[in-house]
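The complex appears here without one of its protein chains, the remainder shown in place.
Chain nomenclature is as follows: A, B and C, assigned in order of appearance, with residue numbering initiated at 1 for each chain independently.
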């Protein structure tokens, strides 16, 4: 059976990324507490294709992922999966992007009742044949923001809303950055965190906390920047904050990226 | 050239709806002020297919829509388009679903500055060969809701958020129900409407209005039900309200449908 | 602490559905093989609210779901969850909608290699205080369709594309309808099923199978209707087929619903 993918290409163009996208698979993610969490992953996996190769081997991506989806994944396993891809696809470079909802148990502030909050996460890794590994962790956390201007100028009340803060971070690979820790660092910078389960005594605490802690989208962004600078091992980060303004049908938005000296 | 669609089907199954979906086309919608508004329509158009027909003629749907997209549309033209479809596709029944963003100019409450707010609308029509016409108008309006419980139990402040109220309505076809009028009827039932453009003096008004007017999702739903009952010509309606709770990462939701006696 | 939700409402409107929506939670779904599958559920849960009650108790929905998410769910547990909701929320009627991706292992036709295909499923249940239980299972299956007209009129080749067939089904509650069985019944009606993992020898089989088996969207719909009529215990079903036409930027669409006599 002829292998068309294996024929020679004459156009002289090395392709930076080729592979599969929007593949849905169950995966396991390592938790900070030593356990592992089953997640639904949406996956893009690609390799670099040399200029003389007509095509890559699409089915091998699925084979590699099928094997790995049964072992708990963190940044280190991302590197191992990519090393597999480099060998099995004879590639100079491989890329893997795993997006998934990760659940954290949070305790309500007064009743101490527990509930799960969903956090949108992504592991994005690139590995070269020479072993250079670039890993990016993305964590998107819902929050409450309360507008300082609205509070200041109004006789009573203040508009507030749900927002999402998203951090992408690169860090020293001899460190482990747990999603659990990043989330608590991040959400402490909002007017208030959000919860899954709140009884009335909790709702009182959350409402008053937000009112006591008014913050523009700029304030939240700056405070997340400050906290990210302080996390040991962080080398680069990007922060995005987006408030689903309760007084508009559009959002307030801020973003900022920077390198951090070792 | 053989016409496979025109061959005889032996399975004995008359298909209720067959046609095209997710077609994007520019359309024109009639405004209350006599003008017309260019919109981006997402379209589903189908016909009933008799049991002996193997297939419908997919390209004719596009031909019909291409002709109509240059004339302003309201409920009456929906009927005319469907009548065209019944003739050109030799069908007993035809269906058309046009979804589009419609823009309304709104004046800020204090500064009186003007801005456009986007309203998600749908025209859904069914016509039979005997001339029975069923028309459904859907209008989804963003709003602010402020939680009465949070206001009551908190020493200060109250959580509030953006929400969406959606009304589907059937009415006497000798009446015209303008999107403009339904929207103003609907948004008057929220804690406050939302705006595109608000200066500081407006933000004060909107913040205080919401605080003076706390409403659960149940309250907003009931008040929209009351106002829909009062609109002349309405025969059936369904109301859905969804609050993007600022203290949770999930929504509060309510829905209700009822017939209205003439 | 005042309980505003518990006050009396004077508007005289009983609300059909009120509760929470877009809640994400991990759940467990019963598999046909006796195992259970962890899934990511997107949830809407509501109750009917009597006309004299101002509001429902939003936090109790989350409490009920938190308890249930640790036990494997099928149609029977859906009823039990709703019974819980009726008691804890003092409601006449409760509704639960669980949407999730469910994975099935499929064997490639020639190489027999295995891979997981994702199927979009929903469990939708309604229970009244009197014990009347309405349960709807929704299953959406990806497939290949190959156009009979294109095959007939072209000197060679035929356009084909990915499509989605979606079945909603009501059935006798003393029967169990496994997602696994419905999926295999459904996808046998396409030009060819789709797979996660195909080697070259499989790709040959799938390509030729589709070419040998050309079907309009109408054909696929009718054949799914026939197979659904033949499934023991089915009382009502709705079928929707949508082809992502490879020659257009819009889809071909067909839908049909019917009751089945016992």
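Annotations for the structure displayed:
Throughout what follows, contacts are C-beta pairs under 8 Å (C-beta built on N, C-alpha and C of every residue); 3 or more make two chains touch, one makes a residue touch a chain.
Nothing here was measured: the structure is a model prediction, and the numbers come from that model.
Contact with the chain not shown here comes from a single listed residue; of C:149, C:166, C:186 or C:254, that residue is C:149. Within subunit A, the residues in touch with the undisplayed chain are 1-5, 9, 11, 13, 15-24, 44, 46, 49, 54-56, 58, 148-149, 152-153, 216-219, 221-223, 225-226, 242, 249-257.
In the full complex, subunit C contacts the hidden chain through residues 117-118, 142, 144, 146-147, 149-150, 153-162, 192, 194-196, 198, 200, 203-204, 206-208, 210-211, 244-250. Where subunit B meets the omitted chain, the residues involved are 1, 3, 23-26, 37-40, 59, 62-63, 66, 101, 103, 113-116, 118, 196-201, 204.
We adopt the following convention: only the chains that are shown with their structure count from here on.
Chain contact topology: the protein chains form a complete graph, every chain touching every other one. Of all residue numbers used where subunit B meets subunit C, over half belong to both copies. The two sides are thus made of the same residues.
Among the other chains, the CA centroid farthest from that of subunit A is the one of B. Closest to the protein's overall CA centre, chain by chain, comes C. The geometric centre of subunit A is 29 Å away from that of subunit C, both derived from CA atoms. The centroid of the Cα atoms in subunit A and the matching centroid in subunit B are 35 Å apart. Annotation for subunit A: residues touching 2 or more other chains are 118, 196, 198, 200, 204.
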